[in-house]
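Only one protein chain is missing from this complex, and each of the others stays in its spot.
Here the chain labels run A and B in written order, and each chain numbers its own residues starting at 1.
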Amino acid sequence: METPDKKIKAIEKQEYEDLASQIRPKPKLARNMAWAFVVGGLICMSGQWIINYMVSLGVSLTDASTSASCILIFLAALFTGLGYYNELGQHAGAGSIVPITGFANAIVASALEYKREGYIFGVGARIFSVAGPTLVFGFVIAVLVGLIKVFLTS
Amino acid sequence: MVPLYMAFLVGGLLCVIGQIVMDATKPTVTPGHILVGYISAGAILSGLGLYQPLVNIGGAGATVPLSGFGHVLVQGTLKAVEHKGLLGAFSGGVEAAAAGITTAIVFGYVVAVIFNPKG
Partner (left out) sequence: MPGRKKRGQQTVVFDSPPVITAWASVVGPKEGEGPWGQDFDLVLEDYLFGEKTWEMAEHKMLREAITRAVDKRNFMPEDIDLLLAGDLLNQIVASNFAARDLEIPFLGLYGACSTMSEGLSVGAMLMDGGYFERIVAAACSHHYTAERQYRFPTEQGVQKAATAQWTATAAGAVLLEASGSGPSIKSITVGKVIDMGQTDQSDMGSAMAAAAAHTIKTHLSDLNLPGDYYDLIVSGDLGQIGSAIARQLFVRDGIISPEYSDCGVLLYDQSQTVGSGASGCGCCACMLCGPLLKKMQKGEINKLLLVATGALMSPVTSFQGESIPSIAHAVAIETA
């Protein structure tokens, strides 16, 4: 039910938002995109370098690819602990979130933050505050796809 | 072997998409949403058979972004379904992604125990 009072409030809010949006600076999209592209690209490229090197040593492509991810995860965890990854994220934005290193950073950062609440319910529980939802969606969709395939092939 | 510049290009472009989504939807989409969105998108595209071509072109440029993680989960599931049927649907994904998940959690824990937040 739209009462006249509510309508006036809504108009007031809209006027206020119009005023605020004139003053509020827009995100620097071009600059952000350039940073995201370069940093994200470099992270992926270093992954490719590891893969190519391992394949040249005779490792299978799947194993090389998995190893590359694990190495990047390890490095991201380390740099988060050292306090550098958040500095990078300040500029790189999605460039340091989208690669698997961003996943590792989110895991370590939330665990680190709750260290002072103890190792079990501080670090141990909070480690999943970002990793949890990500894995949940990954698992659920993977199982659904699998079930569809079972259904289609039977 | 995928050349390094292709990994750079594909990986960079995937990140740019994430940046555009974040900047355009400020403040609703947070990094957590991006992570969940990428793993889901990667898994769905992989299920439709659309992600493997990207991996063929971009190599690590497609596997290192979190969408590649979704791809690994789904491909592992599909392979396991071929061998084990229904059971495979539930076991294949995590089996394929086991190394990544375990690395992230173990190193995450170890780093959190060793270091203190700097701020």
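Note that a residue touches a chain if its C-beta (ideal position, glycine included) is under 8 Å from a C-beta of that chain, and two chains touch if they have at least 3 such contacts.
What you are looking at is a predicted structure, and each value in this text was computed from that prediction instead of being measured.
**Student:** For the chain that was dropped from the view, give me its touching partners among the shown chains.
**Tutor:** Within the full complex, the chain not displayed touches A, B.
**Student:** Among A:16, A:53, A:121 or A:151, which residue is in touch with the absent chain?
**Tutor:** Candidates A:16, A:53, A:121 or A:151; residue touching the omitted chain: A:16.
**Student:** Footprint of the hidden chain on chain A, which residues?
**Tutor:** 12-13, 16-17, 19-20, 23-25, 27-28, 32, 80-81, 83, 85-93, 96-97, 102, 105-106, 108-110, 112-113, 116, 130
**Student:** To test your reading of the contact rule: which positions on chain B touch the chain that is missing from view?
**Tutor:** Considering the whole complex, chain B reaches the absent chain at 22, 26-27, 30-31, 117-119.
Basically, only the chains that are shown with their structure count from here on.
**Student:** Hey, which residues of chain A end up touching chain B in the complex?
**Tutor:** Residue list for chain A touching chain B: 27, 29, 32-33, 35-45, 47-52, 55, 65-70, 72-74, 77-78, 80-83, 93-95, 97-104, 106-109, 111-113, 115, 119, 123-124, 127, 130-131, 133-135, 137-139, 141-150, 153-154.
**Student:** Give the list of chain B residues in touch with chain A in this complex.
**Tutor:** Residues 1-2, 4-23, 26, 31-32, 34-36, 38-40, 43-44, 46-47, 58-61, 63-70, 72-74, 76-78, 80-81, 85-86, 88-90, 92-94, 97, 99-101, 103-105, 107-119.
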